[in-house]
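Excluded from the complex is one protein chain; the other protein chains are retained at their positions.
A, B and C are the chain letters, set down in written order, and residue numbers restart from 1 in every chain.
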Amino acid sequence: MKDIQSLSDSRRINIKKVGVKTVSYPVTVLDKAQHKQHTIATANMYVNLPHEFKGTHMSRFVEILNEFHGEITLQSFHRILEKMKIRLEAEASHLELDFPYFLRKKRNGETLVLGYYKCSMHGSLEQHDDLKLGVEVPLSLPIAEQRVNRLPGFMGNWGKADVSVRFRQFFWIEDLILLIEDAVDVEMGKLSSSVRKIPSVEELTRGVGGALEKIDAVQWFSVTVHNFGADCSTFATLESGS
Amino acid sequence: MKDIQSLSDSRRINIKKVGVKTVSYPVTVLDKAQHKQHTIATANMYVNLPHEFKGTHMSRFVEILNEFHGEITLQSFHRILEKMKIRLEAEASHLELDFPYFLRKKRNGETLVLGYYKCSMHGSLEQHDDLKLGVEVPLSLPIAEQRVNRLPGFMGNWGKADVSVRFRQFFWIEDLILLIEDAVDVEMGKLSSSVRKIPSVEELTRGVGGALEKIDAVQWFSVTVHNFGADCSTFATLESGS
Amino acid sequence: MKDIQSLSDSRRINIKKVGVKTVSYPVTVLDKAQHKQHTIATANMYVNLPHEFKGTHMSRFVEILNEFHGEITLQSFHRILEKMKIRLEAEASHLELDFPYFLRKKRNGETLVLGYYKCSMHGSLEQHDDLKLGVEVPLSLPIAEQRVNRLPGFMGNWGKADVSVRFRQFFWIEDLILLIEDAVDVEMGKLSSSVRKIPSVEELTRGVGGALEKIDAVQWFSVTVHNFGADCSTFATLESGS
Partner (left out) sequence: MKDIQSLSDSRRINIKKVGVKTVSYPVTVLDKAQHKQHTIATANMYVNLPHEFKGTHMSRFVEILNEFHGEITLQSFHRILEKMKIRLEAEASHLELDFPYFLRKKRNGETLVLGYYKCSMHGSLEQHDDLKLGVEVPLSLPIAEQRVNRLPGFMGNWGKADVSVRFRQFFWIEDLILLIEDAVDVEMGKLSSSVRKIPSVEELTRGVGGALEKIDAVQWFSVTVHNFGADCSTFATLESGS
């Protein structure tokens, strides 16, 4: 008795989202300096189903991913979303890719360092598509440079800047990373000859936000700067238009 | 030149949220069977600042937490939010507590097992306060019971149900956990004498949602059921009213 | 054919260790200031089986833990190891407990901070028992104190000292933590009036090792100091007698 009642009750309740999570997948992304960069993405793929739908074929998500052989560009991103929407007969489709991205740079003009950045492309397609590019930029303190004979930047893991942007037109990941790092350097006084300072998370957040506001290609952004501490972290967030 | 311009630009941009994250803190929560349960919470505390504000005193967050000596009830939760709002002169205050919760139960009528559940209390106070109780219930398969001489429930980590609820009145964490586990057992056929089945994530999500809909104390809920796989996980989500 | 051959082959191969891992369990540990501290341990329990043994009863591990109701002292630790060895008819038994430990302290003579330390008790019993106490002490930079109106110690998560000790006699966790923190302060010049310095991981490792060598109760120790960086971490390790 109980079983049947429960079943008929639950029939009226509609699933909102259904899909696959944390699929590891090798992808290639565009790289300004080297044309292409091979990396490994963690993918979430899910759809919003119309009300009468009773279930979905989970294997189709991975089949669609396979058809693109891991070539992730703005074009393929849109077509994956489109295929998901059509083949799963969905009202909206969502694709979230998180991947490490490496950027070669010289630190102190000496050691070549491979900067490691956690990046993301999170998009969805309902009537129109919507794509956000995200980067996580590690922050170190200005005094780092005073230490000799050691790896530069080794003043501890001071914090990070989490930035998410909707662009009006194509924008290189590298250029976004460098724009954030330059804005942080301005706040820390690294680019001026005067005494270095340790800004607050609020000042750094405003500094990065101010730099993004000046870029025409930027349609919307969100910035959160974290300062890691031994006991807890502090953070400040701002969004464009807020 | 560049410095000053950047500074004056960023002045116009307003911080949206500011606070502390992942503060580990010992707390006691209410326990239906044993009156109180000692556990360890990870706390996020943050506020929305009015526009003219230029920074905040981060140490005040932890000071407020200290004043409550870790006694977390519905009452103290509200008062922490209130103190944060007043002392930081904020428009809104937010407190998020995540903590493990243990529930003693017999499995197969034999071994006493301490069920381990990740719970959360996420609340905010603007004009009114808003509190959501969350639990993460691990799911195992019905065939688990067929194995003898071994730890019951050891059929692998099949998945989990993530449930978040806004209640109209006080509701025990234990009662929420048992309600979810019973709804899962109904879907898996554990409570009937007929053949056990392996439901889909959609069926389980609807089953748990259906059980929550019948409870008067429940004002709003969200249910996501995950099925872990070796390569990736599948999931389905529903919200009340959707 | 293949099956049977494989089976008879594998019969000759003997299992070395068998047990349970990552059991979450509420425990109480001794606290110098407050008599007892409630915390939550992650337990690994395993045994070495004699050669002729074909399997083990996994549920017995958790049964033994239940009999002690989470009261973890040096005495109960030894008795748990003994019960494991007897009831599982094992040649050796192993118990590893990892738990957070909180220490109240004033920072800058002002804000009361609950210091958070990852601690461990790893023991085994073969003919004799062997117990190691471990602590992970977060390290921050001396300049931290210069910042006003902010949470003290917020110069970023500079690094940590991982220390493991075999004691000849009872020693408080608090005293071990304070001994390590004092040794670090000496190296960083925090305790002297002269200019603060940023020591290398090698200097800090030697500083902590030197402090432990002077303590009669210490029979053996291992010290690793890590310096977290944005790109990678550096570390140095020493062991007593090496």
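General remarks:
Convention: a contact is a pair of C-beta atoms (placed from the backbone, for glycine too) under 8 Å apart; a residue touches a chain by one contact, two chains touch by 3 or more.
What you see is a predicted model, and the numbers here were worked out from it, not measured in a lab.
Contact with the chain that does not appear here is found for just one residue of C:K17, C:K32, C:H69 or C:R168, C:K17. Among B:L30, B:L74, B:L114 or B:I215, only B:L114 touches the chain that is left out of the view. Note that of A:I15, A:L49 or A:V113, the residue touching the chain absent from this view is A:V113.
One chain of the complex is left out; on subunit C, the residues touching it are 2-3, 6, 9-11, 13-24, 46, 54-56, 58, 62, 183, 186-187, 189, 191-192, 200-203, 205-207, 209-211, 213-214, 226, 231-239, 242. Contact between subunit A and the absent chain runs through residues 20, 24-26, 37-40, 57-59, 62-63, 66, 100, 102, 110-114, 116, 149-152, 154.
Those residues of subunit B that touch the chain absent from the view are 113-116, 138-141, 147, 150-151, 153-159, 198, 200, 227-232, 234.
As a convention for this text, only the chains that are shown with their structure count from here on.
For subunit B, the chain whose average C-alpha position is most distant is C. With centres taken as mean Cα positions, subunit C sits 35 Å from subunit A.
Centroids built from CA atoms put subunit C at 29 Å from subunit B. The multi-chain contact residues of subunit C, meaning those touching 2 or more other chains, are 113-114, 116, 150-151, 154.
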